[in-house]
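Of the protein chains in this complex, all but one are displayed in their positions.
Let's turn to subunit A:
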Amino acid sequence: MTREAFIYDAIRTPRGKGKPGGALNEVKPVTLLSNLLRELHNRNQFDTAAVDDVVMGCVTPVGDQGADIAKTATLAAGWDWNNGGVTLNRFCASGAEAVNLAAAKVRSGWEELIVAGGVESMSRVPMGSDGGAWAADPRTALDTGFTPQGIGADLIATLEGFSREDVDAFALASQQKASAAWSRNAFERSIIPVRDQNGLLILDRDELVRPDASMQGLGKLNPAFAGIGEFGFDAVARQRYPQVERIEHVHTAGNSSGIVDGAAALLIGSEAAGHTLGLKPRARVVSAAVVGTDPTIMLTGPAPASLKALQLAGLKAEDIDLYEVNEAFSAVVMRFQRELDVDPERINVNGGAIAMGHPLGATGAMLLGTLVDELEQRQGRYGLATLCVGGGMGVATIIERI
């Protein structure tokens, strides 16, 4: 019989605005992560020496986040030297990839207990500050048709015929769902407030959520990517999409994911590990998948990745009770909904990154945590989390509530 990988727990920090003045700007990313590791240990009382590895996603692993922050955080948390630590980068799906890798390790039988998650302090280590050939080396950028994500999002909207109103309406719904979720304490089980060394509270709620958001307010925001589009990136995108006369720049700061700081951690283990440590599994990782799609439009990966994961699981789209599709941009989720023909009522029931923010390396793990909580809340069975990924990738994970 196949070995299973179980999710024994899932926790996260609240998300702070990812800029100076944001509540978590004063907290170092290593502290965000090591505090979370300590709390995971407190809640579950496992022997830290039993943890084989700590796998953490981080998209900008330089500076404060450099030099394998996963291992650094286990040491800072005072965990047993016995466990390993590895930082991985699958761009925006790094947190999901960490969970998927942990599950694969457990299912392979090579390891028994793993902590997987991610961390990103976007206020301290800004997006793109790690350079990289794709954007910063002219020869590579020219050969690969590099465009920033926002251009791809606007291109999706143009091709799909999503108007500014459509994408704003989606964003408003995200805000409303997130506000409602917070009002009914939907995240109660997983949110770990961030405190200082004296135990004083720094942040206990997602800071970015705007309960007062309105269509009127959203409508006033300027298109965020029209400028870089005119600069030349529209032309690059149109090289591959010659059927598009011009790209309609509908995405704004209001209908795109927010820039935030945050971290997440899940405890993943085998059945045997649970027995030994006296832990009760909350969910099972059913399948996981990664795909590559056209890198210029870049953000169309969620549908094919989900279909691949569904096929591996022997499931159909309608078998999934709840979807968490990362709200990188409104158009990404709207296109996913159309492609898989999913009931919108099953997607992002507690809002998403447009309202609460997208701490790049941690988001995938946060989505999976939200799924576990909400499946339990609703007594649902299957949940699917998926994200669009830089470079034109897509990642999906299916879980089953136990």
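Quick note on the criterion: contacts are C-beta pairs under 8 Å (C-beta built on N, C-alpha and C of every residue); 3 or more make two chains touch, one makes a residue touch a chain; residues count from 1.
Keep this in mind: contacts and distances are computed from a predicted model.
Asker: The chain dropped from view, which UniProt name applies: "Cell division protein FtsX", "Fatty acid oxidation complex subunit alpha", "Multicomponent Na+:H+ antiporter subunit D" or "ABC transporter permease"?
Answerer: Listed in its UniProt record, the absent chain's protein name reads "Fatty acid oxidation complex subunit alpha".
Asker: Of the residues A:Phe6, A:Phe233, A:Tyr323 or A:Tyr382, I need the one that contacts the missing chain.
Answerer: Result: among the candidates, A:Phe233 touches the missing chain.
Asker: Just name the one of A:Pro138, A:Pro193, A:Pro211 or A:Gly292 that touches the chain not displayed here.
Answerer: A:Pro138
Asker: Residue-wise, where is subunit A in contact with the chain that is not depicted?
Answerer: 128-129, 131, 135-139, 141-142, 146-147, 228, 231-236, 238-239, 242-246
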